[in-house]
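Sharing a structure with you now.
As you look at this complex, bear in mind that one protein chain is not there, while each of the others sits in place.
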Amino acid sequence: MNSDNKFNWPVRVYYEDTDAGGIVFYANYLKFFERARTEWLRSLGYSQHALLDTVGILFVVKKAAIEYFAPAKLDDELKLVVVVERLGGASMQIRQEAWRIEGEQATLLADGMVTVVCVSKESFRPCQIPDHIRSKLHGAQ
Amino acid sequence: MNSDNKFNWPVRVYYEDTDAGGIVFYANYLKFFERARTEWLRSLGYSQHALLDTVGILFVVKKAAIEYFAPAKLDDELKLVVVVERLGGASMQIRQEAWRIEGEQATLLADGMVTVVCVSKESFRPCQIPDHIRSKLHGAQ
Amino acid sequence: MNSDNKFNWPVRVYYEDTDAGGIVFYANYLKFFERARTEWLRSLGYSQHALLDTVGILFVVKKAAIEYFAPAKLDDELKLVVVVERLGGASMQIRQEAWRIEGEQATLLADGMVTVVCVSKESFRPCQIPDHIRSKLHGAQ
Partner (left out) sequence: MNSDNKFNWPVRVYYEDTDAGGIVFYANYLKFFERARTEWLRSLGYSQHALLDTVGILFVVKKAAIEYFAPAKLDDELKLVVVVERLGGASMQIRQEAWRIEGEQATLLADGMVTVVCVSKESFRPCQIPDHIRSKLHGAQ
């Protein structure tokens, strides 16, 4: 987490991410977004695995919106950015960006907004984000 | 294409589509959406492959927004729906839905809006949708 | 299942399956193989989902070997073939092939051998293939 509360995570583009158009397949940005959210939670002390097994919750995606500005290509180095936009009782809205990094230059390739809801592992119904997690997320805003 | 100009495409959920939460991974709905758009174009007489090689164009996704209502699970039978919402000069807005089908019952699992732009294969810049394609798309509205 | 006990399953190649080399990504043939095995089991009366939830078993892959002869491309129509090569107590060896179909012509793109082991859902340890399933599989040899 850097000074302006943006979390960054590097992603490299491999063959598996690209398609016959020569660029990263549009759905795969949502994979990159998920990796970045997972590493952001890990940086706050929470693994998805532990949340599921120990706390009994999952953060599931309720909504996702993404806009594409320029394509990523094979071997590109990307920087994924995570920012909490809104922290609700059982949900949060997360802004996510994908940048291509070439030396000093950064190009915004895609940005999006993802709404995740805290659900109980058993019922799959929304539940309050536990306080100890909320306070960490609050600090990350 | 049925009477109300909705195109339907069946999709079966396999292990590859699911994740450790026991449900279809959220990014994979965009794969299902793309399959449905591809088959809808094919039903109008256009394969992506031919568009790329013969006409020299691609339809690339500019924006995608999706909302999730209920999870799909392993072995589920889905029905993907494609409807043209708006047909512009070089772009179109497509409404897409994913339904779970169980006998007579259909449950809406996710819906979304996808904006695709017609781009030249060479320049990757937006170009007019060729007239012969446009007239077919118009009929599909 | 046709007369010579080969099960066939059609697969269409979409953008999601291809990579920047313009061909189907090599790992994705294992996805196609899995779809074909799943549909073959379904044709015998068993869904993976029911096996997991009702019988409490999974067929997990122990070994996979694949050789590639020619690449599949966007929009190709493939025929996936499943043949039981050897039926053991807790495992079976399955021959799998991927053919490209163009009108009357069929081209072998890849073939492989996959060893699957029947494991208990709880322990993840190998267990006997239940008799009622075995007899069906035997008929499919």
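Read from first to last, the chains carry the letters A, B and C; within each, the first residue is number 1.
Everything that follows uses one rule, which is that a residue touches a chain if its C-beta (ideal position, glycine included) is under 8 Å from a C-beta of that chain, and two chains touch if they have at least 3 such contacts.
In this text the structure is predicted, and so the values were computed from the model without any measurement.
From the listed residues B:41, B:61 or B:74, report the one that touches the chain absent from this view.
Candidates B:41, B:61 or B:74; residue touching the omitted chain: B:74.
Give the residue, chosen from A:47, A:120 or A:135, that touches the chain omitted from the document.
With A:47, A:120 or A:135 as choices, the missing chain is touched by A:47.
Of A:31, A:79 or A:100, which residue touches the hidden chain?
The missing chain is touched by A:31.
Considering the whole complex rather than only what is displayed, give the residues of subunit C touching the chain that is not shown.
Missing-chain contacts on subunit C: residues 20-21, 26-28, 30-31, 34, 52, 58, 60-68, 71, 124.
Just checking the interface: what residues of subunit B touch the absent partner chain?
These residues touch the chain not displayed: 15-16, 18-23, 25, 27, 73-74.
Just the residue numbers, please: which parts of subunit A touch the chain that's not shown?
For subunit A, the residues touching the absent chain are 12, 14-16, 31, 34-35, 38, 47-50, 52, 73-75.
Methods note: only the chains that are shown with their structure count from here on.
Subunit A to subunit C: how many Å between their CA centres?
Taking the mean C-alpha position of each chain, the two centres sit 34 Å apart.
Can you work out the whole-Å distance between the CA centroids of subunit A and subunit B?
Roughly 24 Å separates the two chain centres.
So which bits of subunit C are touching at least two other chains?
In subunit C, the residues touching two or more other chains are 15-16, 73-74.
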